[in-house]
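First comes the structure, then the notes that go with it.
Left out: one protein chain. Kept in place: all the others.
Think of it as A, B, C and D in the order they're written, each chain with its own count starting at 1.
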Amino acid sequence: MAERTTARVQEILSWYQSDSPGTLANLHRLLMTGTLGGTGKLVILPVDQGFEHGPARSFAKNPAGYDPEYHFQLAIESGCNAYAAPLGFIEACARKYAGQIPLILKVNNSDSLSKLGGGPISAVTGSVKEAVRLGCAAVGYTIYPASDARNAQFEALRALTEEAKAHGLAVVVWSYPRGSGVSKEGETAVDIAAYAAQIACQLGAHIVKVKPPKDLVEHPEAKKVYEEQKIPTKTLADRVRHVVQSAFNGKRIVIFSGGEAKGTDAVLEEIRGLKEGGAFGSIMGRNAFQRPKAEALKLLSDVMKIYAP
Amino acid sequence: MAERTTARVQEILSWYQSDSPGTLANLHRLLMTGTLGGTGKLVILPVDQGFEHGPARSFAKNPAGYDPEYHFQLAIESGCNAYAAPLGFIEACARKYAGQIPLILKVNNSDSLSKLGGGPISAVTGSVKEAVRLGCAAVGYTIYPASDARNAQFEALRALTEEAKAHGLAVVVWSYPRGSGVSKEGETAVDIAAYAAQIACQLGAHIVKVKPPKDLVEHPEAKKVYEEQKIPTKTLADRVRHVVQSAFNGKRIVIFSGGEAKGTDAVLEEIRGLKEGGAFGSIMGRNAFQRPKAEALKLLSDVMKIYAP
Amino acid sequence: MAERTTARVQEILSWYQSDSPGTLANLHRLLMTGTLGGTGKLVILPVDQGFEHGPARSFAKNPAGYDPEYHFQLAIESGCNAYAAPLGFIEACARKYAGQIPLILKVNNSDSLSKLGGGPISAVTGSVKEAVRLGCAAVGYTIYPASDARNAQFEALRALTEEAKAHGLAVVVWSYPRGSGVSKEGETAVDIAAYAAQIACQLGAHIVKVKPPKDLVEHPEAKKVYEEQKIPTKTLADRVRHVVQSAFNGKRIVIFSGGEAKGTDAVLEEIRGLKEGGAFGSIMGRNAFQRPKAEALKLLSDVMKIYAP
Amino acid sequence: MAERTTARVQEILSWYQSDSPGTLANLHRLLMTGTLGGTGKLVILPVDQGFEHGPARSFAKNPAGYDPEYHFQLAIESGCNAYAAPLGFIEACARKYAGQIPLILKVNNSDSLSKLGGGPISAVTGSVKEAVRLGCAAVGYTIYPASDARNAQFEALRALTEEAKAHGLAVVVWSYPRGSGVSKEGETAVDIAAYAAQIACQLGAHIVKVKPPKDLVEHPEAKKVYEEQKIPTKTLADRVRHVVQSAFNGKRIVIFSGGEAKGTDAVLEEIRGLKEGGAFGSIMGRNAFQRPKAEALKLLSDVMKIYAP
Partner (left out) sequence: MAERTTARVQEILSWYQSDSPGTLANLHRLLMTGTLGGTGKLVILPVDQGFEHGPARSFAKNPAGYDPEYHFQLAIESGCNAYAAPLGFIEACARKYAGQIPLILKVNNSDSLSKLGGGPISAVTGSVKEAVRLGCAAVGYTIYPASDARNAQFEALRALTEEAKAHGLAVVVWSYPRGSGVSKEGETAVDIAAYAAQIACQLGAHIVKVKPPKDLVEHPEAKKVYEEQKIPTKTLADRVRHVVQSAFNGKRIVIFSGGEAKGTDAVLEEIRGLKEGGAFGSIMGRNAFQRPKAEALKLLSDVMKIYAP
């Protein structure tokens, strides 16, 4: 953790003026930990793919990852701001590494086995009570705007958020448009990504995670406005800037996922675009833990260098 | 806030005789704040369009609106009676502007992404507990009479109302007929608007918001009565008078929305009709915050002048 | 209220032997108030049509009825035993007329706008807690036996009844067969009406309201029994006698609704049949409040004279 | 009640070793009351047909039965071990006959009016709290194994059972296979009846009620086992013996219903078969209360004589 707070971190905290000192303290921990501590930027290691895609698809490439301890170590050694995972992975090592890295308990998860009827919706797999028991700094929750099951998700998040704030935790929302209200292609359209960020902010999230948006406007009614107002969407930086603006004019922390595993150059190029657009950072899972540890440490270090002022 | 209470405000409060002093004090705050304070009329600034229509469609025209602080300032500087918004927007500045303007927490919201199955129903996105934490004077809830999901909505509102009153808050109900029980055209028919106002009142609302009704009677059984009893519906004032009468003979506060953004003349003409029909005021969002600030202040001032005695 | 209790009222109370003194005191209030106080007969004014049919269809004929205060006054001046209405109407004047007439809070209601899927079921719009806050003597709940949504209704009523009795309130059940289990015609068949009364009694109601039954037996299996046992159903008195017997051999208070607005002679003739069959009284809404006040007072007075011993 | 406990009753109680003294005391009351008190056999009078089939079909044949008091008297005078009925019937006389006969509150009930969608499931119409208030010894709950609504029923029973045991009550389960998982004919097949008894026991019932099984094996997989293991099913006694064995090797009280009203000889012949097969007794409704009282007393006395050692 950086030795003392910084002006930038204090500025960011000032945007969360209705939160309790307890929640602010946890946001402070998230912003002050790791290589980027104090810069106002974050790189977070998330490992929920064992649950979401299955163990072999997630860990066989770098079998060290079967072991929950590996990810704690990777997050700490690489200088990440936080480590995010489902209940089981957090429980496995929370005592041993207590206090060494802020933890984000992912409290809902999906798997690749079930074909649920209705709109996409993850199962609730954790709770604020568990997060408190395990010493977490935040809870994480995934919503699928555009899902037919919107209400169930927003309402569960609402209750979770109220409870988390009452317990001094921060709330991280994964906002992934998906479902009958959006085309497959449109899931990462720039209007949809901006809207997804706005919704998460209105629902009370402290940190919002969206996917890097593409140069595409999905909704016809939005398209008219983008054209009339000449909102630039050509470069990734343009689009990120628009998404960050859509998150309360940049007054909410918006971070971007890395998506599928890809080559190092592609990763770093994307990070540069994100940085240029004003992203607050990245959350990088498969691109980190599916590489051999040395490579992963190198990549994360390079990413952090891009984000560093 | 007007310096001292007025006879008209006391008369209005007398209609809410079963409410606690706590709730009456909050109604008093709503009626005594701003340019119209003490007159018994209200103009309220609502900003939930970021959630309902998306950020670009709502704020790109006047990008200052991306910032939640802008709306607090606009509501205060324009002399509105209150500011209404979803959780995220309220949280963003509730501490900084604490006490400067009565706040209405919109506790349910819809978005334009999901295609929900079943009847239209908004997601619950706030709570009485949050409203109390954030120092709000009231909670706002949208019902869609004519929706197949009527029972879920009325029952959620019932519970909310009971809890709000027990916590000394006022309850504002947006009553928008929509769903399989009404034609698209009929959503603003005069019989439907009057019915929507009646339902909200019977459900215990203190303030009811409906849309300005059109000269159309939707239901055949109602049509017979309108003709037999020669209920005048030709002018907007006629129709507003009927809607206000349908709200407990004018003993509940009924305000009207401004609807889609339109030209200044059209707005003011509508307000004159509302005033003439006995409306208690207006709630005006897009027509206010999508204009440049100076224009918005001018328009709101003109609106208030029409309502002023 | 009659000055002191009567033998008949004491006899009626003796049938409710498992109830608390608190509930018995409220039943006593209902039986001792108004013109019929002490006779064991009741006439109740219900005004939920604003909610159920809309304001114009309910009140335009006699516009005084738009005002909630009118109905309190009508119920008191006409010498009714009680006044029943939804939350909004009760809240509007409960403080001003506190103690002057027993109130029945209708805690569920339907409207004519929504086309609900599934079986008919009203929305819960009030609660025992609200009834206690407003000084009511009883809560009223409508069930639709023969609805596909039977279980939700019976179970909500069960919980309501348990809570009401624990708070010393009486429970009035509107038992209106409706739904896929009964033909339109059969909704007021004598076997169905008797069954509806039995169900309400078994569910723990203190007072049951059914519609005057027609000379028709709906269910084939019931028909066999009515023929074998030669149960007389030709006159209204016959049928009422059978319904009253079906309500625990006459040991539960069964009252009858007046139905649609109709001519004075038709109303009084029906009341005579009800009286002759042993009905405990009537609940009369539209036939009362849609007449000019003087006419309504006269009609209610005539009705009470028929019921008086 | 028999003057003092007997060895047989103590043996039976020993099978319920995990229950509290409170629940054992109530089982003891059930086993020590009436003509068969102390023998380990039971005859119970159930009267829920007014709810389940309607009042005329249930009571017109012997109109004394319209009156809830009649059944209390019949159960007491005939020397039954207990009287079982829905809330309304129990409430009507629980105070007057308090302590004179153990009461079983039937806490769920169906009617013949509704055509519910989904699998058969009764409505919850009573509660442990009500049973305690009314001085009952037990609660009764009906499950329909083979219903599509299995989970809702088993889970409601589970919660009820936990609560009943925590309040010192006994639990009687009516286990009637019905629904899409069983043919109409197969509802009383011997394998299905045995399975129904097993399920009720596994769910924690103290007393299980099933219908007398027929000489038929419904499920093909079961059929193989019945043939291989040569399980005798030819006589009623054979089949009852198998059902009793299926109820924890005879260590749970299993009683049998009498079914539809029929002639005296048929009733008594069936009882002899039940007795011979080791049934713990009978629950006899329509065959008792639809006869004139003198006949009913005679029949019940004859039934008890068969069961007496």
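Going forward, a residue touches a chain if its C-beta (ideal position, glycine included) is under 8 Å from a C-beta of that chain, and two chains touch if they have at least 3 such contacts.
As the structure is a prediction and not an experimental result, all values here were calculated from the model.
Undergrad: If I consider the whole complex, including the chain that's not displayed, which of A:73, A:100 or A:127 touches that chain?
TA: Residue touching the chain left out of view: A:127.
Undergrad: Could you tell me which of A:30, A:93, A:137 or A:267 touches the chain that is not displayed?
TA: Missing-chain contact among the listed residues: A:93.
Undergrad: List every residue of chain A that touches the chain not included in the displayed model.
TA: Missing-chain contacts on chain A: residues 50-51, 53-57, 60-61, 63, 66-68, 86-96, 109, 111-117, 121-127, 129-130, 133-134.
Undergrad: Take the complete complex as the reference. Which residues in chain D touch the chain that isn't displayed?
TA: So the residues of chain D touching the unseen chain are 15-19, 118-119, 145-148, 150-151, 154-155, 158, 162, 177, 179-182, 191-192, 194-195, 197-199, 201-205, 219, 221-222, 225-226, 228-229, 231, 242, 245-246, 248-249, 251-252.
Rule of thumb we're sticking to: only the chains that are shown with their structure count from here on.
Undergrad: Between chain C and chain B, is it the same set of residue numbers doing the touching on each side, over half shared, or a different set?
TA: Because under half of the interface numbers appear in both copies, chain C and chain B meet with different residues.
Undergrad: Would you kindly tell me how far, in whole Å, the mean C-alpha position of chain D lies from that of chain A?
TA: The answer is 58 Å.
Undergrad: Two or more other chains touching the same residue: where does that happen in chain B?
TA: none
Undergrad: Each pair of chains that touch: what are they?
TA: All touching pairs, sorted by chain label, are A-B, B-C, C-D.
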